[in-house]
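Heads up, one of the protein chains got dropped from this complex, but the rest are sitting where they should.
Per-chain residue numbering starts at 1, and chain names A, B and C are given in the order in which the chains are listed.
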Amino acid sequence: MSTVTQSAPSRRPRDFAFSWADAGPFLALAALLVIGFLVNPDFLSVTNLSNVITRSAFIAIIAVGATFVISSGGLDLSVGSMAAFITGITILFMNAMAPSWGAWAIPAGMVVALMTGLACGLANGVIVTVGKIEPFIATLGTMGIFRALITYMSDGGTIPIDRTLREAYRPVYFGTVGGIPIPILVSLAVAAIASFILYKTKYGRKCAAAGANEDVARYSGISIVRTRTIAYVVQGACVAIAAICYVPRLGAATPTTGVLWELQVITAVVIGGTALRGGKGHIWGTVAGAVILELIANLMVLSDFVSEYLVAAVQGVIIIIAMLIQRFSK
Amino acid sequence: MSTVTQSAPSRRPRDFAFSWADAGPFLALAALLVIGFLVNPDFLSVTNLSNVITRSAFIAIIAVGATFVISSGGLDLSVGSMAAFITGITILFMNAMAPSWGAWAIPAGMVVALMTGLACGLANGVIVTVGKIEPFIATLGTMGIFRALITYMSDGGTIPIDRTLREAYRPVYFGTVGGIPIPILVSLAVAAIASFILYKTKYGRKCAAAGANEDVARYSGISIVRTRTIAYVVQGACVAIAAICYVPRLGAATPTTGVLWELQVITAVVIGGTALRGGKGHIWGTVAGAVILELIANLMVLSDFVSEYLVAAVQGVIIIIAMLIQRFSK
Amino acid sequence: MVPRDANATSKAASGACLLRTRGLSKQYGPVTVLSNVSIEIEAGEIHAIIGENGAGKSTLMRLISGYVDPSAGSLEIEGHAVSFATPHEAQDAGIVLVHQEILLADGLTVAENLFLGRELTRNGVVDDRRMQQIAADKLAELGCHVSPNRLVRDVALADRQLVQIARALLDDYKLVIFDEPTAVLTGNEVERLLDIVLRLKERNIGVLYISHRLDEVQRLADKVTVLRDGKMVGTYPGRTLSQMDMAELMVGRELSALYPPKSDAKPGEPMLRVMNATVPGYVEDVSFTAHKGEILGLAGMVGAGRTELFEGLVGLRPASARIELNGVPLHIRSQREAIDAGIGYLTEDRKAKGLLLQERLAPNLTLSALGRFHPGLYLRKRRETAALAEAVAQYDIRLKSLKVTAGQLSGGNQQKLLLAKILLTDPSVVIIDEPTRGIDIANKAQIYTFIRKLVGQGKACIVISSEMQELIGLCDRILIMRQGRINGEVSGEQMTETNIALFATADTEGGQAAVGGRA
Partner (left out) sequence: DKKTVAVSIPAADHGWTAGVVYHAQAAAKEINAAFPDVEVIVKTSPSATAQVSALEDLSAGRKLDALVILPQTSEELTMPVKAVKDSGAFITVVDRGLNDPAIQDLYVAGDNIAVGKNTAKFLVEKLGGKGNLVVLRGIPTVIDDERIKGFQDGIAGSDLKILDIQYANWNSDEAFKLMQDYLAKYPQIDAVWANDDDMLLGVLEAVKESGRTDIKFALGGNGMKDIVKKVIDGDAMTPVETPYPPSMIKTAIYMTVANLVGHAPVRGTVKLDAPLITQANAAEFYFPDSPF
């Protein structure tokens, strides 16, 4: 080729608004849908897909928060046990209020959940930023703490939600609006707001800058402490929202609620195209990542090839392949 | 001060072998021992300390390998399930050989363990470096794979070692040489060799360079792929050594062997002073980190303050405090 | 002859000048890197700071702009005492620093970097379109045409420097500090930048300007402050100083000629022969030969693809080429193989690709040549220390303590360390990308002599440089690249700035035409 115009070395092909880095997870998702269909045509049935996507909503919502944390250069391993803890607090609160407030205990409980989430996120953020502790270790610590608190609150057993509230609360998970399940709507709303914040506000820029290069960010007048702490608080809020949707599905908080969610969440974020070392976050990629994970699990149930013992192995292989698709589609 | 001699900049005071960055974990360790003694004087009894340190040997040995991986800019989440997998393979092999080879099956099994470890490490390394997949995800994938394989091999149950080999093998965990338990000696030997490699050889330098700045390493003629892959192979060898010492402890491999070791291993490395984002590794700090973790767990049992439900919380708090001591002792 | 100190004659020091430093000092542990520096900058004045590598220029600038706290001394702006806890506070007070080293976030776009920390918003929403527009305009003013939504990671070093400069010009500051802004720029952009600096002056903005290119200083400076070994030598009225005066004030002794005499001997047999080199996206079908005992120069504008060509040849990026060394064909797939074959390449990006900034000096020095210090089972640290001592002496690396990390060396001294690092591998073909970037004039002469000595020993040396003067003074022959091709070649009498500029900018008939060069 030699059609380059004279004396303007900058006039190389312009950047596309669409980037392949963003497309990666969606390609992986598409590949998975095709494979799924080949394995079992039911896979693409509306009921099945709707179920799967509804389920992926929790991880998606939490992972949207994790996108902030990871983008800003942090990491949060405590999200799973934080979810359990928030669920526990919320149910205890609702149950205590149900006799006097009736169904009003539900919205009040939601507020409590949100406050708890914000507080937990703040705690994580402060330990990481002010305490200057490696996020991996700091949040591993708080993971133990939240997990212990829910175990303590439940005396090692379960905290079920009050029967009187059950039916009133059910629609939050099982209801639909315009045919679309509410958790899907909630997660879309969360993702939309999050991508607005991350891409369209000053804070979003600060976040990406703090994760991309701390020094540069600091010299540009960005407070790393504040930016990263806020990211953890956003994470806390997202966990709370997920917990709110989660309560009616399982109707109880137990010490095993949310175990290993942190791994799924981080996997979703990374499959979605956000680098673990920080920098630009990809909210919609993250959402696609969460759906991919849930689809893989679903595929394992719908297919009959795999010995029960080997499910985890096949899942591992598929995740690695999904990452390869994501990587090489760039 | 200005007593520096002119024009001979090389004749400055020599570097100390000892640095405060290295001292951090040992300070935390000392603090823990003092607290432990105050809580329960039995804490410092020879039996207790010897038990605890012996127990910490597995994590220490694996964490020494993890120091290579992390130093070179990688991460390995699969070590726990890799340990279980190697243990399983080794026992199956020994059991198969026991009838014909007698006690010779044990050393042969050790060789098999080592080969398996090297192979597993190589697999991890190749996926991460050649496949260019984020180490977190790649090894999360292989973690699932190894775990599934051991579950499959054991049908979900246990793979016990042949009765005839048990007694012959027992001393590898329970024996002592000169009064010192063998696992402690093994872990010291592993750490000594590892620190020789990391601090005194070409490879060690390459490792730290690859972790500190990939581009600089590449421009200096260092192959990132090779360096990092070797680090994973070293990790595999360390896991195999740990597995070899582990087998006689309970005499069986189960699907729960090594669950969550990866978190302990990474925590030990980080408490030991190695940064999770790569660069210089601190082998002896890592060993101290592993002992600290085991001591904390031990202290939880020996003290009477904490409700069983809250043990994890207190552990989390102590780990965070240990990190703070480590950080601010610098 | 050296003129008298200008401050002695200047008007009463009580006038509210734009910025005044009083007895600024900086110590790192036991070492003093700057002591008792007092300077004054008026509004609408261009004040140059010159000094040898490691003299403390950058340190002084960091003190003034809030990046580093002074150990002693104070700052005054327009007569009011100030102190800055962060660079941002300094910026609020109207002082901005363009760093010697590039400080941008790699993973963000050009426009995002430009506006980092002060994004334009409309109704609380960042106004990307407007920012990109302004960014493009500002960059175009500087002669930089990269797309504002390109990632900084993907743009050339010179463009990054321009982005950094544009950042400082975005707001109205009272004092703009340039720390070696032209080190990575080529002719055209330098001219544009000097223009802009003069325009700042017209707008009554104060400028502090650091450069090792004394011609620039001479053209711009109203006043020149000379630092030597952390201390002030004096402040002088700019126009009264010749370049030679400045050099002598910096060094404190008389200087010999800058460039070593060129060798009269005929260049030897071909040593490195490159045929049909293509680096996808950057370089197309380039062939050339470097001869034994020859210094071969490579000229071209930013973006001509010189760096990429050689990075491709030594295996650092995907490329295809037939390479022969001393007649033997080579297949180089990695930098290691290049080093082993005897081809050393010194990168232009010392900070990101050259040195491990957190590491001590010895490990940095030996990183490419570890084999030499590893005769048996283990690394001989003593030999490394000895090699460092030798390098420090040979390349005149100025440091206050051998215990510093590479990142704590001054910019020019980092460059010398990098040169020492690459030569430790004992290459027979040495490729140096921007050999004297950020190096003071006295040391430049030293490095030129050194390069001449290298080829005298029968090596071949390829010098990529954006300073035409340097190429002309140093090289035996110069290739000029343009848009990924070799557009011309000059040697002997034909090596003039006009000729080089011609080949660098204009398309020539039939691609390569040799102006008076050898056949």
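Things worth noting here:
Quick note on the criterion: a contact is a pair of C-beta atoms (placed from the backbone, for glycine too) under 8 Å apart; a residue touches a chain by one contact, two chains touch by 3 or more.
This one's a predicted model, so the numbers in the text were calculated from it and none came from an experiment.
In the complete complex, the residue from A:116, A:151, A:220 or A:235 that touches the missing chain is A:151. Annotation for chain B: contacts to the undisplayed chain at residues 40, 42, 45, 47-48, 51, 55, 151, 154-158, 160, 174, 249-252, 254-257, 259, 297-298, 300-302, 308-309, 311.
Chain A meets the missing chain through residues 40, 42, 45, 47-48, 51-52, 55, 151, 154-158, 160, 170, 249-252, 254-260, 294, 297-298, 301-302, 304, 308-309, 311-312.
Note that only the chains that are shown with their structure count from here on.
Chain A and chain C, compared by their mean Cα positions, are separated by 45 Å.
For this pair, chain A with chain B, the centres built from the Cα atoms lie 31 Å apart. Along chain B, no residue makes contact with two or more other chains. Touching chain C in their complex are the following residues of chain B: 1-2, 4, 8-10, 12, 15, 196, 200-202, 204-206, 208-209, 212-213, 215-223, 279. Residues of chain B that touch chain A in their complex: 127, 131-134, 136-138, 140-145, 147-149, 151-152, 155-156, 263, 266-267, 270-271, 275-277, 307, 309-317, 319-320, 323-324, 327. Residues of chain C that touch chain B in their complex: 30, 32, 316, 334-336, 338-340, 345, 347, 352-360, 363, 366-368, 370-371, 374, 377-379, 385-386, 388-389, 392, 399-403, 421, 425.
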